[in-house]
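Coming up: chain A.
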Amino acid sequence: ADAHGGYTIGVSNTVQGNGWREEMICAMRAQALVEGDVTGLIVAHRNTDSAGQLEDINNLIEAGVDAIVLNPSNPDALNSALETAMEQGIVVVAVDAGVTADGAYILSNNQEEYAYLGARWLFEQLGGEGDVVYMRGIAGVSADTDRDNGFQRALAEYPNINVVHEVFTGWQQDQGKQQMFDFLATGIPFDGVWTSGIDNVIVDAFLESGAPLVPIVGADNAGFVSMLTEVDGLEGAAVTNPGSVGGAGIALAVDILNGNAPDSNTVLVDPVLWENTTEEGRATIEAAQNPNLDPEWPVSVEIPGWTDYTMEQIIACEGPGEG
Partner candidate 1 sequence: MTTTPLLDATGVAKSFGAVRALTDARLTVGSGEIVALMGANGAGKSTFVKILTGALKPDAGRVLIRGQDVRVGSPAEARRSGLVPVYQEPSLIPDLDVADNLRLGDTPVGPFREWVAALGIDDLRLDRMIADLPLATLRILDLARALAQKPDVLLLDEMTAALPTNLVDKVLHVVREQAGAGMGVIYVSHRFTEISHLCNRATVLRDGRTVGDLDIEPGVEERAVELMLGAKIDLGRRDTSAAAAARSGTPRLGVKGLAAAPKLADVSFDLHAGEVLGIVALEGQGQDELFDVLAGFDRPSAGTISVDGTPVSFGHPADAIAAGLTFVPGNRAEALLSERSVRENIALPFSARVANWGPIRRKHEADRVGYAIEKLQIDTRAQGEVQRLSGGNQQKVTIGRWLATGVQTLLLFDPTRGIDVRTKRQIYPLVRELAENGAAVLFYTSELEEVALACDRALVLFNGRIVDVIDAADADEPTLMRAVHGLTSAEGAA
Partner candidate 2 sequence: MSAWVRKNAWVLGLLVILVLLMGLTKAIQPSFGAGGIESLARAALPFAFATAGMAIVIIVGGIDLSVASMMAVCAVTAAVLMERMGGVPALLIALGVGIAMGAINGALIVLTRVPDIVVTLAMLFVWEGTALLILETPGGATADWLREGIRGFAFGLPKAFLVTVVLIALVWLPIRRSKLGLSIYATGSDELAAFRSGVATGRTRILAYALCGLFCAMGGLSLAALTGIGEPVPGPYLLASVAAAVLGGVVLGGGKGGLLGPIVAVFILRIIRTILTLMAVDPNVTTIVEGTIMVGVVIFGALVTTRGRRTA
């Protein structure tokens, strides 16, 4: 706690160079800026593993922050540092994914639900039977595992759905596109595609190869969402997975620091599915679109009820004491 009435918040993130994570960081900066009582934001943002995140959290503790908002690389791996932080009275908020440390607040996108929603829509769209391509993220990473659980849950509900190809895109655009081309080249037909967020390049692959489009499920990345309205004959759905959850995490941390802790330690931000097969869904998508946004950024730049910054502020991507 800070006697001078200004809080310093530390941020820890372990994936760099991915549109989603960049948006998350910008949302954190913007939210910290609009929260009047945050005077400092220390961002530790790099590509590393859980051990590296432990190091970053410990450094943030050393820096004397009042709260730590982190996107955990793994729910179980960070407990030692998080417990130390909480022992010192530092508020810990995990965003995007959960942590198992007692006393930590979790403001998490429900990854399992994310996969389940999209998969169920897809299977429904196929009339409960058919062959699908299942394009996952990075093998061995927590978020991918959570999503796989959701996907398998949906799959169990639709026994006539058959996964013909399962592959890891590594959350890399180029990998995903090449893999889809490879699938198209085999000539083995499939009826739908579920992707773990590498989505518009998949649509591109269909368009470029002239293959007939099949229903495609992706995330609410700006590029994919605009395709949902612009590409003729594309049936698809975007499942929201807001990077702005980072901003919400900052807001939650400040609330807690100000003594307004929520009743429950865990707040799940449940995803929403936007599909383009109904009038209503189309309208939602039209409203959400933002052509000027980096195509890798999720279009859901705000989380109503949580974040207070403006579009300009998140795009400016400047925290307190910068710019």
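These made the cut because all candidates are chains of the complex that A comes from, given by their letters.
Basically, a contact is a pair of C-beta atoms (placed from the backbone, for glycine too) under 8 Å apart; a residue touches a chain by one contact, two chains touch by 3 or more; residues count from 1.
None of the values given here were measured: they were computed from a predicted structure.
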| item | value |
| --- | --- |
| In-complex contact partner of chain A, selected from candidates 1 or 2 | 2 |
| Touch list for chain A against partner candidate 2, complex | 16, 40-52, 54-56, 58-64, 74, 76-81, 138-142, 144-145, 321-322 |
